[in-house]
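A single protein chain has been omitted; all remaining protein chains appear in their positions.
Note that the chains are named A and B in the order they appear, and that numbering of residues resets to 1 at the start of each chain.
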Amino acid sequence: MDDGTITTTIPAGPEPPPARPGEERGTLTAWIQDLIFTVDHKKLGLLYIGTGWLFFVAAGIMASLIRAQLVRPNNHLVSPETFNALFTMHGTVMIFFVAMPLVFGFANYIVPLQIGARDMAFPRLNAFSFWLTFFGGCLLFFSYVGAPGLYGAGGAPAAAWFALAPLTSRAFSQGPSVDYWSLALLVSGAGSITGGVNIMVTIFCYRTRGMTLYRMPLFTWLILVTMFLVVMFLPPLSAAQIMLTLQRYLGAKFFETQAGGSAILWQHFFWIFGHPEVYILVLPAFGILNEVIPIFSRKPIFGYPMMVAASVLIGFVSAGVWAHHMFTVGLSTFSVTFFAFSTLVIAIPTGLKIFNWLGTMYGGHLRFEVPMLFSIAFIFQFLIAGLTGVMLGVAPFDWQLNDSYFVVAHFHYVIVGGIVMGIFAGTYFWYPKAFGRMMDKTLGQWHFWMFVIGFHLTFDPQHFAGILGMPRRIYTYQPGRGWEIWNLISSAGVIFQGIGSLIFIFNLFWSYWKGKKAGEDPWDAWTLEWATSSPPPDYNFETLPEVRSRRPLWDLKHPEDPDWKFE
Amino acid sequence: MKRNRTAKQSPKTWVPAILVAAGCLGQRTEAWADDNTVHSVQNIFAPVSGPAETLNQIAILVLVICAAIFLVVAGLTVYAVVRYRRRGPQDDVSEPPQVYGSTAIELAWTVPPVLIVVVLVLVTARTIGEIRGPRTNANDERVEIIGHRYWWEVRYPKYGVTSANEIHVPVNDRNVNEATQLILKSVDTNHGFWVPQLAGKSWVVPNHENAMFVQPWETGIYLGNCTVFCGDQHANMLIRVMVDSKENFQKWLDQQKQASPPDSAPNEGKNQFLVNSCGSCHRVNGTAANGVFGPDLTHFASRQTLGSGVAPNDDDNLRSWLRDPQVLKPGCLMPNMKLSNPQVEQILAYLKTLK
Partner (left out) sequence: MILVILTESALFTIFVVAYVYYIGKSLNPPYPHEVLELPILGTIALLSSSGTIVRAEQMLKRGSLKGFHQWWGLTILLGAGFLLYTGLEWQKLIHRDGLTISTNLFGSTFYSLVGLHASHVVVGLILLSIILFASMRGSIQHRHHEHIEMISWYWHFVDAIWVVVFTVVYVISART
């Protein structure tokens, strides 16, 4: 599967690249060159992940500024325009250039290893997808420089991350800022779609001997479902953005309310993509937990078939719930009822997952390595997040809570408390595989506690602010509305999150040189990625392994009672 | 509970909110006589109006159910973590018994969620019917609320009255089927209308008319916000709903119906107002000023706030506003008219006569 791979033996580091010229690993330039031209799924995976964390810091600093502005009423740290650009960019970047690259990164790195393949189905296409994503992100950030430079009007996009029509029409946002939003996302969207196709083909066609779909590791399963969602539900967003661009440049009327266009149609289009998107983000996190929890409980996942079924079910149902983001825009009574129903149904398969994780932990020997810590935090926080989600799903309750800080709290609970925690778990879990060294445990624990405490300080109070009627996307507020204290605590929390993140970033680099050697299989794990050296060679496996059960390595380690007896 | 008494009790407001969090919700605030009590803390769990009350009931139900679920599941998690944590090195050598799952158990713990969901769906459907059901009550008041960036136009079609930013509605008797209907329209972008203690929110969408109704049973002033991002000054597109006793409401209407005081007004101020083309955006009944782009100023002096709630309507603020609106409300659509100080003073004097 090696077409034009540059076969140097240099492992890619996380971005920004640690510069160590004149070292036995080759000169810096050679190393960068390798990163740029590589088509190896592992290096691309790391590039994705590096990009993700890079933008995370950027968008996180924006979040810190948002919190700084809201720390007290009538604060004048930033101007309204700046603030609106801040939360728009924060949201857009976090979703499309933090969460998505991280998801694709893990998929890229882990999936081929887990299914015993030598590389992706289309390595060159894979590289292409990454660079599209990467430059999409750069294009979006360039808006800060480019947009005012050209027209003297409007800087970065400031129409909220779902670019409400008709606010995006020329009448209400002059200057090219909105165009940066739609073009950047068109570019990265193309990258994600091609990437999704690539990964699905890989999973379908390149599994090693004996690995039936039914023996596939759950992480790979969830990636499969995720990529299906990507392939099916990114195009609607692209379509809507094409229309928007036609409107802004050729004067098409799609969302021009002045010309009879509909402001609501845009929302339908966006959320038809938008809701599946949030599951695109969370399913891989589920996948990571499905790997971490069994291994640190020393038991196989509880109820593999049901877990697969639940994931697929979630995938399908999530296609039919989008209008729960639109309960208050004035839909017909029927559709409100219908979408409330479909929304609540999702609680059932999701619940099953949580229960099965608990079932896995029951009767096990839990080892609280850092990945396990983050996984447990995930369960706890995702539970709360899901329940607040259910409250929002009950349409009448949403008529009060919609567009309030309660919603902000809800989705940060899912995303930061869930997805980001899951990604952290995955990073600590697979780092030794990627770099051959363990991440430092003490630093990891500090990171964990700092971030979890910061997380709760930041987002728990936002629920109350929302209950007391605080709307989202306001750059300032007046005293006496009962919001002060909540915003104060919330802002304070960010500092802890920031420190936590700094510790994490430091740990990434420190362990790269100083971490203790990992060896092939530090966690005493069971899936194929642990059967090759760490870091794995460019071709992944000397000889493609053959698989007879879901836990091939368990079979090797325990010939006395192998899994395949039970399948 | 003192929760809603005054605007100036900010630091203590977190106490009731904590209580809310703790789940002891729904105590109703006693009725006030005083019309100028500002209900500045808009707790959705302290409704004073029909629809809000209905939403409050279902909200509490859902909250309780979710709390129960949380206690159970979180409890199980904690138990698992404590009970099955690794105990000393012997756990590292010996693997626990390998259990692969049990369809029976899994189905067992799928049933309760299913039931809960069924319950939730049923109550939801019922409540939606209750609130969305069309109101066919002849003697309801009708108020048209029209969103502009960044202020609210308020029309009373039945009385031919137009005002801005401060919405007067009559108090209702909670035992009688009477209410005030709000017709929501927008002339530019999306806005959102939300006064938590009176009713749930609704988007205000261009060329898509929405409607809701309020049934307030306590007089007073209720604050709210524009909830849908609409541009630079979305944050200061504030709402004041004045719930008046029926008599006061009528008084107010009568006074609003009149044109502005004829020529009792200091004339040079009026002239300045017109020559500086304030009139091309603002309307003052009975004068040449008939603009519709900005708020109607016919009874400007009878309002409590400036710039849709951004500041109290007093001399200093008004002066600053006339000098340059962008100071109090950066990004609002009223330009700096570059008035000289004397002009400012004259126009200020004039505006104050518009009772």
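Rule of thumb we're sticking to: a residue touches a chain if its C-beta (ideal position, glycine included) is under 8 Å from a C-beta of that chain, and two chains touch if they have at least 3 such contacts.
These figures come from a predicted structure and were not determined experimentally.
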Touch partners, limited to displayed chains, of the chain removed from view: A
Among A:240, A:263, A:280 or A:494, choose the residue that contacts the chain missing from this document, as touch is defined above. A:240
Using the document's definition of touch, tell me which of A:62, A:193, A:485 or A:553 contacts the absent chain. A:193
Full-complex contact with the absent chain, from A:262, A:427, A:487 or A:549: A:262
Touching residues of subunit A against the unshown chain: what are they? 193, 196-197, 200-201, 231-236, 238-240, 242-243, 246-247, 250-254, 259-262, 265, 269, 272
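The criterion applied here is as follows: only the chains that are shown with their structure count from here on.
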Of all residues in subunit A, those that touch subunit B in their complex: 79-81, 84, 159-160, 164, 166-167, 171-172, 257, 260, 262-264, 297-306, 328-330, 333, 336-337, 340-341, 344-345, 347-348, 351-352, 354-356, 358-359, 361-368, 376, 379-380, 383-384, 387-388, 390-391, 394-397, 399-404, 463-464, 467-469, 471-482, 484-486, 558, 561, 563, 566
Subunit A partner contacts - residues on subunit B that touch it in the complex: 7-11, 13-14, 16-18, 20-21, 40-45, 52, 54-55, 58-59, 62-63, 66, 69-70, 73-74, 76-77, 80-81, 84-87, 91-92, 94-103, 105-106, 109-110, 113-114, 116-117, 120-121, 123-125, 127-129, 131-132, 188-190, 192, 194, 196, 200-203, 205-208, 210, 223-236, 238, 330-331
